[in-house]
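Complex shown without one protein chain; remaining protein chains in place.
So that you can tell them apart, the chains are marked A, B, C and D in the order they are listed, and the count of residues begins at 1 in each.
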Amino acid sequence: MRSIISILLLAFIAWGIVTVIGEIPFGTEKSRVGGHYVDQGREETGASNIVTSVVLNYRGFDTLGEVTVLFVAAIGLGAALATRRKKEKREIEPASLVLYTGCRFLFPLILLFGGYIFIHGHLTPGGGFQGGAIVASAFILVYLGCRGRRISETVSKTIESLGGLVFVVVGLVGLAVGGHYFLLNFLPKGELNTLFSAGIIPILYIAIGFKVGSELAGVIDHLMEESE
Amino acid sequence: MILVVSLLVLVMLLAAIAAFFFKDLMSAVIAACMVSLIASILFYFLQAPDVAMAEASIGAALVTAVFIVAIRRTERYEK
Amino acid sequence: MDDAGLFSGGPNPILLVVVPLGFAFALPLIGFVSKKILKYIPVGVFMFNLVVALRLLPLVLKQPILVEIGGFSPPFCINLVAGPVGILFSALIALAGLLVAVYTLVYIKEGPEEKYHILYLLLLTAATGVVLTGDIFNLFVFFEILCISSYTLVAYVGNRAGIESSVKYLIQGAVGSSLLLIGIGLLYGLFGTLNMADLARQIVSVGSSSAFIPMAFMITGLGIEAAIFPLNSWLPDAHSSAPSSVSAILSGIAIEVGLYAVVRILFTLFGLSSFFLFFVFLGVLTLLIGEMCAFSQNNIKRMLAYSSIGQIGLILFAFAIATAYAVTGGLFQMISHTLGKGLLFLAAGYMIVRSGSMEISSLKGMGKRMPLTALAFTIGAFSLVGLPPFIGFPSKFLIIRSALAEEALIFNILIGLILLGTVIEGAYFFRVVQVIYFQKENEHQKRHEAPVAALIPMFLFMIAIVAIGIYPKLVTGILDSAASELLDRVDYIRSVIQ
Amino acid sequence: MSLELLLIIAFGGAIVTYLLGKISCRIREGFAVLISLSLVVMIACLYGENGTESIYFHFLGLPLIMRTNMLSWFFAMAVSALGALSVIFSLNYMKNRERTDFYYLMLLMVNASMLGIIFSGDLISFFIFWEMMSWSTFLLISYNRGPAVAAGLKYIIMSIIGSMAMLVGVLSLYATYETLNMATLAELIGSASSGYLLFLLIIFSIAFAIKNALMPLHTWLPAAYAEAPTPFNGVLSGMLTRMGMYGFLLIMYVIVGATRALNLGSGLFKFHYILAWLGAITIVIPTFIAILQDDAKKLLAWSAVGQGGYMIVGIAVGTNLGLSGGIFHTLNHAIYIVLLFMCVGAIQYRTGGERDLNSLGGFIKKMPFTFIGTLLGISGLVGIPLTNGFVSKWLIYKTLILEGYPFLAFAALIGTWGCILYCYKFIHHIFLGQLPGKYQNVQKAPFSMLLPMIILSFAILFFGILPGIPLKIIDTIGTSFGFKSMNVTIWGIASETGTLNTINIFAAVLIVSIIAWLMLKIGPKAVSVAQEDTYAAGAAIPKDKYHYTVDFYNPLYRMITPYLKDFIDAFYMKFAHWIQSLCNGTRRVYTGYVGNYVMYIVLFLALLIFIRLKWSL
Partner (left out) sequence: MVFSQVIHFLQNHIYYIGAFGLIFIGLLIILVKHNLIKVIIGLSILETGVNLFLIAVGYISNGTAPIFSNPSVETQRMVDPVPQALVLTAIVIGVAVLALALSLAIRLYQHYGILDLRQIREQKW
């Protein structure tokens, strides 16, 4: 009964969508704004990955919000899961030597890969979020493989805070030096397609990378805390 | 090409429907993970490599990990 | 504006968002230095915001300030539009935030306090962002911050009720934000831009037919936070199980910001005029359902939460009439609801702490045990019912006046229903006032007033309620220009896109 | 400026009194008396100035205007004087009660807002003060706790209904004429259609009828009167309830105007005619319910409902005589009902709150001044010549007979018979009969209680013998409404339709009483016999069984009780319960299952899309 009603209602909505989707033909150019970014993006921001330039420069304010969302979620998750922790150390069966060594061997490599992704965010696909996620997955590996090893909460909190602060401060510096514009790309744009280009974009992406990495790792950490 | 895409979409939707029907939450999560993975491939086909990377690393991997942890801490079967 | 420095020609409105955000990020670091000063930071930040907003108010009354982020011109960047509406709401948010933050100094004593303060800061920052932004995706992002911090703050206490409400709120909120995102996607597909002014300009040219479906999605998505009738099921649970200081903000700010977003989308983006009757009905329905549900509650906070639904219904009704007079009334009612409901929740919070129960019957004898808090509650209740000389009266007066000016039979019937709602509202509020003052209390309960830091914000709320109630001219000037900003699409478009 | 000052003193005084109470009770009480007396003095000084003045600020673009004319001066004098007397009476009565600060604050607040109502020259300030009066009254009615809580809730709910109706009326006037200034409205409204005027009158009448306890809307009053603190009963019954009268005068004769107001509707269904009939019903039924009461305050409360009917009949008939009768009766009723409530208050004060008539009795020797006050009070209430009630009732009867409303006159007459019955019951049960043993040591009422009672007693006689003084003012009010002037003399009315000359009556009464006194003097001396001797013919009956006032009027009770249930109140209560169960049903919408909630969301979206696609709005 319930599912029939649901399907009926969804069918109505689908009907509505069908009427409007015809006006959004697939595969055609629709956006003047997008075209502008593609045409002007290189000159205006100095990043060769236009998505990155949109994410961090044209729509940088969204990204600040996005970083904040993740921050809120991490904090909120901590608050929600904050119980009076009983510090009874259960005996954890240690992982086998092969697994342990493998994890320890892979961990810096994955970190390095994540770092590469977010440092080259303005040049190649990828960026702070993807790199951060990869960094976090390195920590997951450590949690799973090398039981008992934890990221220090102090360190992760510091990194989170600093990452956010860097973003805000860079933005405010833009406001200060450039007059009325928050998040102004005030640094020299550099030469296209080189690592040191695109002004503030790499700085922001590195900050985001660290922040996202530590936050996602922290999320996993919090969630796994009691399951052991 | 279009047939490959159609097939992928079909599999994706089937996976989603499977996620609807599985009583075992772990299987449902894996099905959802599969949805994300195929979506990530579709993103790549749609010329969005950034998004594809993000979806693969965040949507498929991390979310699934979080789900699994959560299921381990609650219960595995939908009653 | 080209050569303007940081503070010349008035502070930059972006500071209203960025400074609290920065402090929220910095809070964990400050926490390493000293845990003690953490709780004073929100107070300081909102003091700063209030000053900035009040400083900007006279400027934006002359001309809205356009903030272009990143130094590009709209529609190629995200822009903030600091018009009278935005700054008015920012000031209101900062005021409520400041007062509730002072209250929080003593109210929140247990749990992860540091996280509470961060979430609190971010909640209000997001609210400020929503009211200032001129870009729909940015609106979505700020909305998400608002929602997510609300979810977590509702669950802050971590008891059964809190977690349950939070989960339910989260599910509905997440569905809502997905719907909102679909709407945004459709709009982008149709018009190829995300800037509200740009969209508004193009929607005129296409006509409202194809724009309706995205509007429906967006209204549904935003309507969940705005607590419009069938979408507000989360509200009584969430508002009643959150800590009272959070309830004050959720009721006083969050849902109104949600409603602001709905109204902004409706007025500025779509400019639909033929569909407003639907929202008029919806408003009255929301009002009646809210008041009727509140009528038979035994839980004081739940009662207040349902009363918020009723108030939102009234505000929606006012906005949906869509005359300058009515919109002024709606904005006025928003202010009066923020002040009144904030005060009620703060007062109820400490009464609950002292009596140890949320049952209305356990508030017996509070008039004697905590006379000042009881007075605060009474004034808040009277104001919400719309009795003079409190702020609720002029706002209700304006709304009903504007509805009568419509001179249609249907409006007369609706006014009748609204007044019926007011009578019900009066009935349940007066019942509580009677319980507080006139029910026989248990013996030997000594006077145990709320701490000073909790009383000060209550007093300031009371002063504001009475002052504006007696002399509404304090705000009507701003409200008038805010109303004209909301109604005048063309002017809005022109002020953003030269 | 002076009126503003008056109101500032009134409201500010209330708040200052509250604050002073935190320092010392004595200062507070002194200050309260000072404030209320200074209001009387100020009004007396300002008396007679006619004019308008605007307060310096605007409310939502509407100028707030204060105006004075004879109507307002008349009511203002009464309000301030009775208010001052009530405050003086409270001094002893409220001593050692809890939360007296609060009591004085609200009492003075009620007085101040009544003055505000009376002086306001536009409907918005009228409404503001009206609402302030309503909620401060609410807080006072519930002051006594216990059953008072329910009474207060009933009062405030009905009051809100009334004020919401009034708000609609006010706003509709505002929407139509863009002004709320009474004087301007009175000019503009001449062009309005009859239908609109009828709507206005009905919607305002709801508000005023609730306040004045007109019959189908009276149910708040008995409970509220019975449970309110007794000194406040004076203000409540004397003036506050009669603000409804003021409102009727205002809307019918000031704003709509006599010529239009008396011609609305057709045939038997003229507005004022129906109003008069409602008044008549209000005279008859409550009067008989009053007879049934065993609670002194309830009895007076029902009596007040009934007397309100006379006033309505008086002003609704719409001639100069009737109008004067109605207005004068308002004043007279205020005087004696306040006096009677004060007597009950004095009894309560001395007996520790006893107000059950069946357990009182024989207080005549213990509290003689109170007895005399009560005697004068009920004389006025019944309308015995040479008391003020006679004059106003005479005016009303005269009008009804002259204008050819025999049924209304008959109703008024029945009301008076009933009135005699309950008045006798009242005085007999309290002062005559057997003094219960536990009240052997009851003292006289203290001076601060006696003083207002004495003043009011004098007022009853004074206005009874010299009715010309207030009638002169009332005549000015009547002429300002456009009625023909009556020929008022200091002793009464000399007109072609009927003369009233109290000096003749006075002479007649004087002669009769001298004769009676002489006969008493000449005849044999009365011998005082112990009551036990007469009552049980010498048989030994336990002392506490002597009380023979129980089941007074028993045959009458049995006859009329079945017809006199307060079925209206029962209906309202049933309605309230129905609303409550409706509310209870409504909230089941929020089922608690989140799946349903999401369903609502999807439903809403589907509905929006459906409406759009189906009807293409």
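What we mean here is this: a contact is a pair of C-beta atoms (placed from the backbone, for glycine too) under 8 Å apart; a residue touches a chain by one contact, two chains touch by 3 or more.
The shown structure was predicted, so the numbers you read here are calculated from the model rather than taken from an experiment.
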Contacts of the hidden chain among displayed chains: A, B, C, D
Listed residues C:I30, C:L57 or C:L181, member touching the removed chain: C:L181
Missing-chain contacts mapped onto subunit D: 587-588, 590-595, 598-599, 602
Residues of subunit C in contact with the chain not shown: 137, 141, 144, 148, 151-152, 155, 158-161, 163-168, 170-171, 174-175, 177-178, 181-182, 184-185, 188-189, 194, 236-237, 240-241, 293
Positions on subunit A where the hidden chain makes contact: 2-3, 6-7, 10, 13-14, 17, 21, 24-31, 33-35, 37-39, 41-42, 48-51, 53-55, 58-59, 62-63, 65-66, 69-70, 72-74, 76-77, 80-81, 83, 123-125, 127, 129, 192-193, 212, 216, 219, 222-223
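Just so it is clear, only the chains that are shown with their structure count from here on.
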Pair of chains joined by more contacts [C-beta pairs], C-D or A-B: C-D
Gap in Å, rounded to a whole number, between the CA centres of subunit B and subunit A: 19
Computed distance of Cα centres, subunit D from subunit C, in Å: 44
In subunit D, residues with contacts to at least two other chains: 603, 605, 609, 612
Residues of subunit C touching at least two other chains: 213, 216
Of all residues in subunit D, those that touch subunit C in their complex: 57-61, 99, 127-128, 131-132, 134-135, 138-139, 142-143, 145-146, 148-149, 152-153, 156-157, 160-161, 164-165, 167-168, 171-172, 174-175, 579-580, 582-584, 586-587, 589-590, 594, 596-598, 600-601, 603-605, 608-609, 611-612, 616-617
Residues on subunit C engaged by subunit A in the complex (per definition of touch): 1-6, 12, 14, 18, 21-22, 24-29, 32, 67-72, 75-78, 111-112, 115-116, 118-119, 122, 125-126, 129, 135, 137-138, 141-142, 144-145, 148-149, 151-153, 155-156, 158, 163, 166, 186, 188-190, 192-195, 210, 213-214, 216
Residues on subunit A engaged by subunit C in the complex (per definition of touch): 16-17, 19-20, 23-24, 30-34, 36-37, 44, 57-62, 64-66, 68-69, 71-73, 75-80, 82-83, 154, 157-158, 160-165, 167-169, 171-172, 174-176, 178-185
